[in-house]
Structures are given as C-alpha cells and as structure tokens.
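Below is one structure, written out as structure tokens, with a few remarks after it.
Every protein chain but one is kept in place in this view of the complex.
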Amino acid sequence: MAEIRTEDMVLNMGPQHPSTHGVLRLQLTLEGEIVIDVKPYIGYLHRCFEKHTEAMTYPQVIPYADRMDYVNAMSNELSYVIAVEKLMGIEVPERVEYIRVIMSELQRLASHLLAIGTYGNDAGAFTPFLYCMATRERVLELFEITCGARLLYNYFWVGGLSHDIPVNFQKKVKEFVEFFKPKVSELNNLLSFNKIFIERTANIGILPADYAINAGAAGPVLRGSGIKFDLRKNDPYSIYPKFDFDIPVGQGLKGTVGDNWDRYMVRIHEMEESIKIIEQAIDNIPEGDVQSQIPKRVKPPVGEVYARTETPKGELGYYIISDGSLNPYRVKARSPSFCNLSLIRALSKGYMIADVVMTLGSLDIVLGCIDR
Amino acid sequence: MGILNKLDTHIEQFESGNIIITSADKLLNWGRLSSMWQMFFGLACCAIEMMATSASHYDLDRFGIIPRPSPRHIDIILISGTVTLKMATRIKRLWEQMPEPKYCLSMGSCANCGGPYWEHGYHVLKGVDRIIPVDVYVPGCPPRPEALLEGLLKLQEKIRNQSLARKTN
Amino acid sequence: MDIKEIYNILKLAFEEGIGEPVTDKPVDPYMIIDAKNINAVCLFLRDEERLQFDYLNCLSGVDYDKDNLAVVYHLSSFALNHKLVLKTVVPKTDPNVPTVSDVWAAADWHEREAYDLIGVIFENHPDLRRILCPEDWEGHSLRKDYKVPEFYNGMKVPY
Partner (left out) sequence: MDKFLLDIFGSELIKDLIIPVPLFAFVIVFALYAVLAERKVSAFMQNRPGPNRAGGRTGILQPIVDAIKLLQKEMVLPERADKWLYWMAPFVVFTGTLLGFAIIPFSSIYVGVDLNIGLFYFFAITSISVVGMLIGGWSSNNKYSLYGSMRSVAQIVSYEIPTALAALNIVMLAGTLSMQKFCELQAGGIQNWFIFGGPGGLSKVILIPFLVIAALILFISTLAEANRTPFDLVEADSEIVAGVHLEYAGMQMVMFLFAEYAQMFAVSGIVVTLFLGGWQSPFGNAIPVLNTPWMQFAWFIGKGLFFVFVQIWLRWTLPRLRVDQLMQLCWKYLIPIALVCVFAVGLYLVL
C-alpha cells in the first residue's frame, strides 16, 4: 500500500478573532486538533509610543502611558510618574501617596475583573463576562467622580495629582467595598469551581517556576507558578510597606502548580487582597495639598532611571534617559504583557486548539501594552 | 449599497415618492436599522468601551445589536481604536468580506483621524476613512458608551432615510 | 550587592572589556561592557553563586549618540534581591552584539524589538525578525535620524 502523505495544517488565528483579546495573530501548526507549534505575530497595534515620548515633554507623556495598557491606565501612570519623580528627586506628599495607592488598587480590581470575565468568555461561558463588566462599571464610577474619565485618566501627575478627590469619595469607596465583597464568592460559584471550567483549565498550560523566571514572566503569571514575588513587597514603592496584605500564589489545588487554573485563581485572590489594602487606606488619608510638589517645569537632570511597579499584569518598568532637556531622550517601557505573551509558544505545544485559547486568556494580555 | 444598486435599474421607471416604493422602503429600512449585527472585534482602547457598551449596564442588545464572530454575518463594523498600517490591510479585507448592505462606524479619535498619534505615529493610519468608507464618526478618546449609543442612533437615522429608488449615501 | 563589589568580582573573572561603574549621574549606576564579552559576562552573572542574576527585567536598544548605538540590560536577582544595569555600546556602522537569549529566554523578544526599532543586530539570535513593524518596513524607527516614509503599501503615512 502506498504511503499516505500527510501535511500539517497551518491555521491563522487572528489578527481578528474573538478570543485573541485584541489584534494578535497566532499561527498554529496543527495535527488534527493537537497544536504542534505556535508562532505569535504582534505589532498590529504598534502605535509608536516610544517615538512619541521623544517628541513630548515629560508631563505630556502621561496620557500616552495611559493608552499603553488601556485597561489599567492608573497603574501605568503610577509607574511612569514614579520613574520621573525618582529621576528628579521629588518627594510627594503623603496624601498623594494614599490616593495613588487607593486608585491603583481600584484599578487592579477593574483590570482583574475584565481578565476574569474575558477568560470565562474564552471558556464559552458568556454570563460571567457580563457579571464582571457590571461590577467593573462600579469601579469606573469611582474614577469618573474623581477625574471625569472612565478609562484613560491622566490623573497622576509628576509630583502630585491633577486634582483632589471629591468630597464624598471615601463614603463612596466604602460603599463599593461592601458591594464588592460578596461578588468574589459569587464569581467563585459561577465560574471558578464549575466542574467543566476546572476540567478546561487545570493541568493545562503548565509553567514551571524556573522557566517562568528565565523567560521573564511577571505578575499573576509568575505567582501562578508558585513564586512568592510581588514588587509591592519585594521592592516596595510608594507607601505599600504600610499595609498588611498577602501575596497569593498558585498552589496547584486542582491540578499542577502553574497551570491555567492557578493563574486564574491568583487573580481572584488578588482582588480580595486589593480590597484589604483599600480598606486600610481609605480611612487614613491625611490632609494636605495634592499639588504642592508639582514642579513648574519638569526638567530632570542628565541621567537615567529604571523604575518598576506591580501593575495587575505584572512588572511594568520604565527606563527613562534624560539629556537634561524638556523632552525625554529615550523612554523604553518594559511591559509585562510583552514578556508574558512570549511564553505562549512554550505553554501551548502539545495541547489542543481550545487549550491555546484558554492559555492565552490566562496570560491576560493587553495588546496596547505589548505593541506600544 | 450593492443590492440596492442592482435594483436601481429596475425601478428607475418609478418616480421617487411613489407610494409603494415608499412603504417598501420604510419596511426594509426598519429591518436594517433595527437589526444591526456588529462584529465581535476590537482594536484598541475603544474596544474596552465598546465591550462596556454591549455589557449589562448599557446593553446594545436593546437595539437589536448583537455581536457575531464572523464578518459574513454582520451588518455593521465598529472600528474601535487605532488602525495601524500593519492592521489596515486586514481591516480592508474584513470590510470586503462583509456582505452588502453594510455600514461602518468609526469609533474614537484614532479611527477618525489618528487621534493623539496623528503627528509622530509613523505606523498609524491617520483615519480609517483612508481605506474604507465610514458612515458615522464618533468623537472622543475614548468615547463614552453614551456617545457610542448616540453614534449608533445617528446611523439608524441615516438608514431610515435611505431609499431603494434614490441613493443617499 | 553594590555595583562596586559586582565590578570587582567581574574584574577578577574577566581580564578586559569591563568598564568602570558610572555612579555620578542620577539615578541608576551602570557599567559599560564590551560587546564581544556581553554573552560571557551575562552567563557569568547568572550562574555565579554570589550574584545569581536570574531575571532579565528589560533589554533596551538606545540610539546612544551620533555614531553609536547601545543596548542596556536591566538585571535583577530573585534569590539575592539586588539589581544591576549593564550597557554595551556599538558603532552604527557595525551594530553587532552577541545575543543573550540563550542566557535568559526573556531576551528573545526584547532583542527582536531592539533590532526592529533601533537596528542592533544580535548575533546567533535564533529568530531575528522584525517584531512590531511589518516585515517589509524600511528603516529603524527609533533612530534619531529616522524619516517617516511618505507612503506604505499605497497608504499615505503622514497626516
């Protein structure tokens, strides 16, 4: 009998595909349903962030930093302003620090809610997505009363804030915290401990700890592999040392340490921790002027700085080179999604098409952050 | 409008304002405007607001707008975000894959004219209308969900005034 | 561990190609390493018991000055919780730097990005292609002398 010739199927997923979370293109080489190789192609949202920074003054870069990782704009701003403040040696008032921490933790909630919701959608459950979006809407409401914008805020400025929090902000946040607490268990009942969902996520896309470090994984992806590393604790910035919170890590409860379910669960637990931080911070906001330290002209001395913060996606670092003028000489953003996405190839070999989708969702990428 | 264009030759004989044509127009327009299926497709920041608009709080389903994953099933494409040069050819192809009658709504400054990337964005297409025809522009960076809804209502208005007999684009 | 101590350790291990640490400018001190040494130095930094730089935070390509390009490595260690900045400077006419993607897998995409935007060529890189810009893009866009093209594939680029 003549030998039957077989060919691998090459399937292009994206740049427009419901579950690539934006404009990512994955080139899958398939053998039936089994994935032999994945080649990610990025750059479909390359908006020249780094070129823009060279033409803008330092404060003008903040809105562009917003637009990098557009689902957690506050954290992006925080990272950038901390970098510039470090370069200029500015000490910001404590009130500003408190507000920044509260805002970035709220932003963490919003970002994780979106990540979890879209993850449910990847698994085929559409309802959790809408539940998460409805909860997220309440967070956006808080941002809206503070700075008027829902998504991209330009709220943190170098040395301060664009304006103070509104009068009833603390009351609203407390109301929100009370509203949010039962939502986590609701989400657990709806999705996390669903038998089918566990079947779909546990033991899939296992990321060993040593490879996670070597490949530069960050944030929940790193912690999902069981590494207790969080910049808020390990390389503290702002006033995080003042707060008491845990670092959730993946424990392999339903499968192996570092599988999709662990990464997912780390996000659920992080939301609980964020609520803890907000509760501790909201009552202790000191009085003060949020704009007293804002410099008239942001003109850092010649030098360079690499500042990193823990965004919901992981370590976001800005490497800024200043040549002493009003514009940065070079700004390079080390985006967490960029490093996390580069893992997809190693994580999805040998699994099925449906698993690639789930693994991609568990990495929680935002293309704006990857392509910049 | 492809199908409308084809019909054009046959109904030239009717004067515009013919009572049968007008009623048929109304019915057909009503069908198109009340059931605009959109593409399950987002580009950038605006996509998040688009998702928020179709979620429970604002609920696009009220207007009969549901997301469909395939370009063959849809009537309206929401260009939600920055169109880069690398993506532009793909968007053009998507547009060509959509069956007539089709509409395009450009959401946000980036899709309208390049937005904040207009000057130094060497890799950004300065407005999606350079590659595909746009029916409604929604300004904002990003537009609030209310603004997107307003844009969709404007598009409905536009469809309402279209006609089999006379082309209004 | 202080950058001075790291310098001393490196100085003992490598005879040449390790620059004096620059500490006078704010904020991060750095060392300039010769391009030809960079892979060996990085491997040493990762595997040396006292240093253990197991994590590559960031790898940036920089248009350093009129004639030179630079690659900047931000390293940190999980085990010992210290940081280090390395630089390597190459002329624009011959921008060849050995890859470190065999030392840290994280460097793979960062190097492709630096190649794409700055034009540093990483020797022995497994898959050195453009990553952000399209394959047929011309020029390296983050160079200071970069000119925006008039047209790309028939689409007008400037506003």
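Going by the order they are written in, the chains are A, B and C; count residues from 1 in each one.
Basically, a contact is a pair of C-beta atoms (placed from the backbone, for glycine too) under 8 Å apart; a residue touches a chain by one contact, two chains touch by 3 or more.
These numbers were taken from a predicted model, which means no experiment stands behind them.
Enquirer: In the intact complex, which of the presented chains make contact with the chain not displayed?
Expert: A, B
Enquirer: Could you tell me which of A:P15, A:P59 or A:G120 touches the chain that is not displayed?
Expert: Hidden-chain contact among the options goes to A:G120.
Enquirer: Thinking of the whole complex, not just what is shown, which of A:E141, A:E199 or A:D235 touches the missing chain?
Expert: A:E199
Enquirer: Spell out, residue by residue, where the missing chain touches subunit A.
Expert: With respect to the unshown chain, the touching residues of subunit A are 9, 11, 17-19, 33, 120-127, 130-131, 134, 191, 194, 196-197, 199-200, 352-355, 357.
Enquirer: Which parts of subunit B are in contact with the chain that was left out?
Expert: Those residues of subunit B that touch the unshown chain are 2-3, 27-28, 30-32, 34-35, 40, 55-57, 59, 61-64, 66, 68-70, 72-73, 75, 97, 99-101.
Throughout what follows, only the chains that are shown with their structure count from here on.
Enquirer: Please compute the C-alpha centroid of subunit B, do the same for subunit C, then give the distance between them in whole Å.
Expert: Averaging C-alpha atoms per chain gives centres 45 Å apart.
Enquirer: Centroid of subunit A to centroid of subunit C, CA atoms only: how many Å?
Expert: 25
Enquirer: Quick check on subunit C: which residues sit in contact with 2+ other chains?
Expert: Each of 132-134, 141 in subunit C touches at least two other chains.
Enquirer: Which parts of subunit A, given as residue numbers and ranges, touch two or more other chains?
Expert: Expected reply: 43, 46, 48, 51, 371.
Enquirer: Given the complex with subunit B, which residues does subunit C contribute to the contact?
Expert: These residues of subunit C touch subunit B: 132-134, 141, 146, 148-149, 152-153, 155-159.
Enquirer: Note which residues of subunit A are touching subunit B in the complex, please.
Expert: Touching subunit B: residues 15-16, 18, 22-23, 43-48, 51-52, 55, 63-64, 67, 70-71, 114, 129-131, 133-134, 136-137, 140, 150-152, 367-368, 371 of subunit A.
Enquirer: Show which residues of subunit A lie in contact with subunit C when the two form their complex.
Expert: Those in contact with subunit C are residues 42-43, 46, 48, 50-51, 54, 86-87, 89, 211, 213-216, 227, 229, 234-235, 300-306, 308, 315, 317, 319, 321, 330, 332, 334, 338-339, 342, 371-372.
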